[in-house]
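Single-structure report; data block below.
Every protein chain of the complex appears in place save one, which is left out.
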């Protein structure tokens, strides 16, 4: 995928701002597209409900700009059944999210896209997204799409990038936790500085633990956090997390686009 | 719904920037929420692929701010099967969109939301959204949710508001057309002035007509427009459309929130 | 569609009375078929539960005979979830009706039918039917059916024909209402004169209003009517409604069959 | 189930001609309802495509009148995938028919019906109908319907009644066959005497055999018959078949209604 | 199907012990495969919960060895919704089992298998299995599989083989019953002699009767048996039942494999 072959005009890489002839020209040389995938779910007593979508989209925008790869608008609703005990959470059932992602990938494959790079901000989406990719491959082949044999999807979880996790461990140690972590909250502070006003000292983090049904979740983690101390988050750290995530995913995306 | 009862702190009405305790407090007095629903689909040779989502979200933001009603992040992908002949279109099958909207409404009903106001930017979503509301009512009742007997959903199509349609007729007459209309393109120019660079004179609009499968669609409407002349669009007109749409929907939303 | 090309033998246009070789010959010249679609649901304290299916089928029979177009047996069960609070209502969930209509259309497309004209008697079916058409187009294309590129479906709601609505307004004014309307009840009286014995003066019509879940429906409209006064219905008016509906739909069907 | 307890007014037992308060009164004493289930599929070169629905409905009407049990309008479309190689066949996939029957039964159970008696005219529906009953029991229980513990469904295939089969064997011997049988064709001649004009001598019946996919079906049974000679059918025999079927099913229905 | 053409090496006919190149060679000459299908459900107070899967698999192994036909591992979970009132029952809903069997058949058809012989041990699976076969034929054809026109499935219920039923009648008369029958329990004793320790004299068998929902089932048949007296079972009789079932199904399988 050579960025130089792209017509220079559409400097903004957001699909929503392109026209269809521009996409048609893009596809003559490039076959990759980024899909930001988030979730709209509680993030502890002080974190923004949109954290997972805001962060995935932010990372996706930087990766798109640096990689010269088209990026779709974010899918802000994901699989968050286990958070339904907290007001504001909007969740798709796994089978719904599976159908949604399958339809999105098949739509893109129909046009000739061959590399679908899903930048994900929510651990709860991972299993379902992987299942959806498999159904998308099958569907594309069943439909006889020309791109089907070369269609590949990849799930890129920014928060699991080694450079991100290492930095979080260094800054927060065990207080990073599993949900409503200071690293993701920090990134939202960088994006929306006003969110810092919502932070406040919190009691000891709830113990880390497993995730089952939503009633069980609220019992185990009464304020929504899992082992984390989001009060440690700062906008400056958020900027660093964004940079580290974007750098890691840019490299990963290049490998994905160039791999056979 | 009395805005004064809302705690003044979260002046921004975007759900994604709230915390769950803020939503919990909101629900003590208010039961309404706005869901912006768009589509990611071709909008003629010069229009932005994201037009339907960008416009629905823009209207939703203004309505939310003026009405002091919580607004969810936009769902940018809708039912656009008939546009799949044009690169860049990402479509959910009707049964997928049905499940998605049903899950979203049921999630909200679980928390106690009783009035779900869907601000929609795409005609192709209308049938499926209405079917989804019915399944959501059933599901909420089956689950025994306390809010189920009072749960109501409403589809508000900004582009069908009489004040919007009258203005479009006055400005563009028959050249308003059915798809990639100058009114919706104008609104995107107001939001993203750079889009104006993509406009160019177009040949005579294709005749208006019916919508069937996507192969048929591309045959009938080879450049994606349906009877429209988007080159008439201006950012100034877009601002006026936004104002008219927001005014109309604010009133409609008040009636919806206050109705028994 | 030229009726003269049809073999004269099968003078009855009901598909259920034809043989498959007759259908095969019909398809050599004609590609249209009528599907009557109704609902089996309460129609107020004095109206027949089968009103929507009886009326749709009656209109369909007249249209078929005058237009020389094959007509399938009526589908008497539709989407009536909101009427489930009243005994006798039999409802299909939206996703079930969607699958049913999709399967019916795809069956017909497999044989070479290209114009599916659904004569509908129930507003509650409209959204789901439109969604089903889209899925049918996709399915037909996925199956590689030869007719797929030319397959078109149309929903024809007899009760919304301008000539019908104008007459109802003239006869009943606001007492026409929204459900269990005197116009549809009149048509059933024309078909089944004995039904007139069930009519009786009713208290003031319930106010018109929105439709949500079935518990809400029964609260708002305790006897099942929505803003209507079915006691105004007469068999003579019913005959006139049938004539007006059939005339309007015959014209509409011709346009549909002849359109490219 | 005592017919004398029924209010005498509605002498016609067709649900579609009743009002909801009449159904409500019926349910005070009786819990049974008949659902006629057919299919719309080829019946050999001389048989009516609607045979299975016409016969099931005819039997159902007689049973309803003699048993004083409410009868729903017929469901004319069933599972006929194996007949899709012949024009005019309209088939629901098994999973669609399953959902349809489940929804119908659950609707009726919601109102308090406890005995659902499906009079079926098509062998191809049997497997799916039985599967649907199981899902209906589960759904009714999941919804917490008061009638759920007493809900029972029964599939009554009129053509398999011993008195019917014995008579067919006596009249036609091996030429009764499996599909487009003279017995069912005879019943349609009794109902629609004009259909006799379509009969004509046919070549030797195709051998009986198994049913697999529709391509295989048309190969094995090129004119649509399976081992039958429908030219033997007469309207007089049809009347006798109707009488025998109705008598057998009336007795069976009484047992079903009275069983614990 | 000529066993002599099979490469002699894989003397064990269990698919799970073969390699894919061995299957590839097998398919050059043979197109048949056996699928054992059972259920995991209560079998009365003294019978093994796995009875239906153990017996189906035992019969399938003998049939495979004698017929030189490949046999898949058993599917131990089937449709047992009506037994869910008894601990240990694990049931798939009809629509789940339908999808499972459809996917299995389509997988095999993809490789070139054309004759799928399902040896079934549970009456409750029969309806759903037949529906699944139909959907598998359709799916295989939709996918354009080369084997689709020749794909055939057959359900072989070992317990309904005439030689089995006659022997059961002779040994047990009416005490054979319908569920947890001495014949099937006997077969399990032959397979697992230790199970005999669980047998004990039981009170009079519950009356035979219909099967509806699981609450109704447990009311009618409080200890899980239906009209049977499993205390009559012996391992010796079980050996005889296995022999009779295998003999009958071997012949049936040969006919199935050789039929056009």
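So that you can tell them apart, the chains are marked A, B, C, D and E in the order they are listed, and the count of residues begins at 1 in each.
Everything below uses one rule, namely that a contact is a pair of C-beta atoms (placed from the backbone, for glycine too) under 8 Å apart; a residue touches a chain by one contact, two chains touch by 3 or more.
Source: prediction; values computed, not measured.
Remark: the omitted chain is touched by one listed residue; of A:65, A:216 or A:243 this is A:216. In the complete assembly, the contact with the undisplayed chain comes from E:47, out of E:47, E:124, E:205 or E:227. Considering the full assembly, E:84 is the residue among E:60, E:84, E:186 or E:206 that touches the omitted chain.
With the whole complex as reference, residues 79, 81-82, 93-95, 98, 126-135, 137-138, 140-141, 148-154, 209-210, 212-216, 219-220, 259-260 of chain A touch the missing chain.
Seen from chain E, the chain kept out of the figure touches residues 9, 12, 14-24, 27, 40, 42-50, 53-54, 72-77, 84, 86-93, 95-96, 99-100, 103-104, 107-108, 110-112, 192, 194-195, 197-198, 224.
Note that in this section only the chains that are shown with their structure count from here on.
Distance from chain A peaks, on a Cα-centroid basis, for D.
In a homomeric contact, the two copies may use the same or different surfaces; for chain C and chain D, over half of the interface residue numbers are shared, pointing to the same surface. When the contact pairs of A-B are set against those of D-E, B-C or C-D, over half line up by residue number only for C-D. Using mean Cα coordinates as chain centres, the one most removed from chain E is B. Averaged C-alpha coordinates put the centre of chain D at 30 Å from the centre of chain E. If you average the CA atoms of chain A and of chain E, the two centres end up 46 Å from each other.
Work out the mean CA point of chain A and of chain D, and you get 53 Å between them. Under the contact definition stated at the top, the residues of chain A that touch 2 or more other chains are 142, 144.
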